[in-house]
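Below you'll find the structure, written out as structure tokens, and then a few comments.
Every protein chain except one is present and positioned as in the full complex.
Here is chain A:
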Amino acid sequence: MPNGAPTKITQGTPTKGGIGESTLRPDGILKVTGEFAYASDMWHEDMLWGQILRSTVAHAEIVSIDTSEALAIPGVHAVLTYDDLPADVKHYGLEIQDTPVLAHGKVRHHGEPVAVIAADHPETARRAAAKIKVDYRELPVITDEASATAPDALLVHENRTDSHIGHVAHPNIVHRQPIVRGDVTEAAKKADVVVAGDYTFGMQDQAFLGPESGLAVPEEDGGVHLYVATQWLHSDLRQIAPVLGLPEDKVRMTLSGVGGAFGGREDLSMQIHACLLALRTGRPVKIVYNRFESFFGHVHRHPARLHYEHGATKDGKLTHVKCRIVLDGGAYASASPAVVGNAASLGIGPYAVDDVEIEAVALYTNNPPCGAMRGFGAVQACFAYEAQMDKVADRLGMDRVEFRQLNAMEQGTVMPTGQRVDSPAPVAELLRRVKAMPMPPERQWESSEGADVRQLPGGLSNTTHGEGVVRGVGYAVGIKNVGFSEGFDDYSTAKVRMEVVGGRPVATVHTAMAEVGQGGVTVHAQIARTELGVAQVTIHPADTQVGSAGSTSASRQTYVTGGAVKNACELVRERVLELGRRRFGTYHPAWATAELLLEGGKVVTDGGEVLADLVDVLEGEAVEVEAEWRHRPTEPFDLRTGQGNGHVQYSFAAHRAVVEVDTELGLVKVVELACAQDVGKALNPLSVVGQIQGGTTQGLGIAVMEEIIVDPRTAKVRNPSFTDYLIPTILDTPTIPVDVLELADDHAPYGLRGVGEAPTLSSTPAVLAAIRDATGLELNRTPVRPEHLTGTA
């Protein structure tokens, strides 16, 4: 076993530590002492370092590749190109297998993997990569809708055979989802005001801090064991095994420590490359991206262009909404089809409108591939429809929050897809709550010693002491689906074991859930304590020795794998009670007649009477159950009308942003970003608030600073570093007061509602609205940069 291989984490608490309590992370001590082993910390005797050579151009034919000079460097053990791939399968992909493991004849985006190298020192590997000669013949680049769908456009992918090609107008469109409900033309006649607008959303990076990394160890049976940071072990496995030419049972996968994900680890990165090199050299191979490479090594959030038309009557009721959302999927499909489905089905936001016409498409271009990121298609739409809602309210002369509340959806509302929302949808209430929070004091930068520049736009650059600074306030609300949608079999699996260890009953929870920081391991232990009444719970490392847990994405893990753990615990409890009845049933009639629970290490009646100690019931036996668990099934959206019960659950958050803008320099200080969110049931309140604050901050990032800049002439990425791609620091981030509402969803385990993504939606438009409020500018693109505020763009 390599250094840094994960070990079991055992957590016992003297308190009950069940659901609803803010129990602390079981991996917390390891993480604060530096002992927690992330994927990039793995080490193995005899280990080699892998390096990837990536294309320097975005779109080109590969005329030749010469690896001879690289192979001759001492310390280099292998150099592999497309020709060295061992199996017939040479492509992979989440839904559409369109991504070559190594480029074949052509590169389609800047930074596409062309060759891989294994060497005994990372610098040797890097130098060897630089010695590989690739002769490119450059092709024109496709960078937007116009160039993608032009009559003479080159095809990014020729000979498509995927399931979407039949319903798109051009092979450079990955997927198209229209949604039509009611009669927009007729409804528009009732409108007293009609507002139209065009919006642009920049390309955001997940910017998880732990770079893509893993260690592949060749095994004696000809297989390979991959220790890796990912979001979904079994999805990786399904894509890796075929290109290695191995059956899935010869590819063992174990989750290593994951330093954040946010959607960016849903696609494969270094997994196959490390396995190929390990199998070729017969030695363990570690690959760790640096930050530069990380910007090329994972998909980003789709940049988008959006057109909206809203109509409303004088008394403030929306008559109709029309919108068209164009997402740039880049060179490979990744999660684009599902992102399209989300953008379309959530495209008008959390409002009740009977007459709608929506169209969402994703393009194939030569820009960087885009796929999953927190918010997944709903983020781009929310930025645009919330800007529209402000404009309509202004045209009507209505209060912006009241206008939203007047049109807010609620339980029972029918979505544009025809799906009736059958659990709480407290949109108006969340707006009321966020508006009711106390405002930060005016001129908050003033102190007894004068202006504290750290509290002002420009900060320690000392650009203002309050001159030219104007405050603005903005509101926004959003809607996000929870779980995988459109008929996907979105199940999870949990194995739960109960036994006596050291004289105490202990539960072990084993799932393949990727803990990426969200706190799933904390919640699993809480669920086991609640259901099995034991203090001590051991969380087994996540691996492929247990069934799939599905992805750590779509705000779904507490719902789905949490549900699977709860379900497995219930099955274990039944077996334990069965044991108890066999052993002690004759001693007390309650064994047969009462509702029995496991609490505090004992079998008790619902009246609280203790029947037996679990230690005695188990008597050296271990009870173990592995079971799959599913939420309610969903349906695909009709390809023509978009109708269908496509989503499992909806989640809602609202934000109020308070900003101060130095109107002369175009500098923005976000002073406060308050959030109200319904979470159904907070299984761990501390973690819930942490998720909301983290999601809110990522929304702030795309509002005022974060954007991957792609040169429209070359399709090359211009800012692949933390020097040039800025994510919010602690100075950029304001206080984030959070009001958590708990209205149970009766269909979900414990009534919970997925938390992670909703706060990323409304944060961005709230900040934009506040900046508009301060400056009076229209601001139809995000992120906003100083030049947009000073008129110098």
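Please note the rule applied: contacts are C-beta pairs under 8 Å (C-beta built on N, C-alpha and C of every residue); 3 or more make two chains touch, one makes a residue touch a chain; residues count from 1.
One rule holds in what follows: contacts and distances are computed from a predicted model.
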Name per UniProt, for the chain absent here [options: "Oxidoreductase", "Proteasome subunit alpha", "TonB-dependent receptor" or "Carbohydrate ABC transporter permease"]: "Oxidoreductase"
Of A:259, A:483 or A:642, the one touching the omitted chain in the full complex: A:259
Sole residue of A:419, A:493 or A:518 that reaches the chain not shown, by the stated touch rule: A:518
Absent-chain contact - pick from A:26, A:202, A:263 or A:330: A:26
Absent-chain contact - pick from A:34, A:105 or A:503: A:34
Contact footprint on chain A, counting only the chain that is left out: 3-4, 9-15, 22-38, 40-41, 43, 121, 123, 206-211, 257-262, 288, 290-291, 452, 454-455, 460, 516-519, 686-687, 689-690, 693-698, 721-723, 727, 729-731, 733, 735-736
